[in-house]
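Please read the structure below before turning to the comments.
In this view, the complex is presented without one of its protein chains, the others remaining in place.
The block that comes next holds chain A.
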Amino acid sequence: MSRKKMGHTFASKLLLLLPTSLACFSVFPLSLIEKKVSSMNLSSIKQLASTKPHFIFTINFSITNSFPYFSSVKMDEFVNLEATELRLGLPGTDNVCEGRERVSCSKRALQGAAENETESSTMKTETSPPRKAQIVGWPPVRSFRKNIVQTKKNESESEGGRGLYVKVSMDGAPYLRKIDLSCYKGYSELLKALEMMFNFSAGEYFEREGYNGSEFVPTYEDKDGDWMLIGDVPWEMFVCTCKRLRIMKGSEAKGFGCDV
C-alpha cells in the first residue's frame, strides 16, 4: 500500500495524521487514505471501513499548526449538518427547523431594520424568538435567586399572601388539577385553558341563560361556600372570591340554566 501524500485543505479531505504521541500505531501496517467527503460523517467512515477489511482505519486529529490555511477555509461549505443548526428550546425537543427559521428571521429582520430605525423596535418584537417560550436556564440567574425574586413577586401580587392557585375538579375525571388564576387575564382565557386541560367544551355563555350548547358547566365555590356560575361577576371580583372550581356535568348542571 503506497502512502499517499496528505493534503492540507481540510475542507475537502478527511485527513489522517499520526500524532507523535501515539507510538503504538507504528506497530501496525498502516495505509493512509484520503477520501473526499463533503461533510464529517462518521457513519460513512464506518461503512467504508466495513468494505475494506484489510485496512486499519485510524481517525486522528491533527495538531492545529499543521493547518495554516484553516482560517481561510470556508467552514460553511461542509459544516452543513442539520445537527449544527441553532435551536432554541428545551434540550431534546426536535424543533430544529422551527428554531432556525425563527433565528434567521429575527437576524435578517434586525439587519433590515437598520435602514429604518423607527420601525426597528416593532420589527424586533414581531419577529424575534418568542420570548414567552421559557428557555431553560436563561437568563443565567441562580435558581436560588430566581426563587427569591419569584416569591417576592407572588407575594406582592396575591391578596394577603394567599396565592392564586385553586383546585379544579371535573365530574367523571379521576383526579383534580390546580391552576393559577393570576395567569389569566379574563374569563375567555380561563375557559380556554380549562377546556384544553380537561378536553371538553363549555359552550357559549349568556348572562341570563348560563352556558348554552354543552352538558358541561363551569362553576366555582366562593368565599361563602356557595357554588356559582363562572362568568357572572367581574373578573377581579371572581379572582378574589374564588376558592375552587368545578366543572359540573349532566343532571347536576341542569340548575344552571343550560340547554341540555
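Quick notes on this one:
As a convention for this text, a residue touches a chain if its C-beta (ideal position, glycine included) is under 8 Å from a C-beta of that chain, and two chains touch if they have at least 3 such contacts; residues count from 1.
What we mean here is this: contacts and distances are computed from a predicted model.
Hidden chain, UniProt protein name from the list "MAK16 protein", "GRR1-like protein 1", "Pantothenate kinase 2, mitochondrial" or "Integrator complex subunit 4": "GRR1-like protein 1". Remark: the residues of chain A touching the chain excluded from display are 10, 19, 40-43, 45-46, 49, 53-54, 56-57, 59-64, 67, 70-71, 75-76, 79, 81, 83-88, 91-92, 103, 106-107, 110-111, 113-114, 120, 128-129, 131-132, 134-146, 148-150, 152-153.
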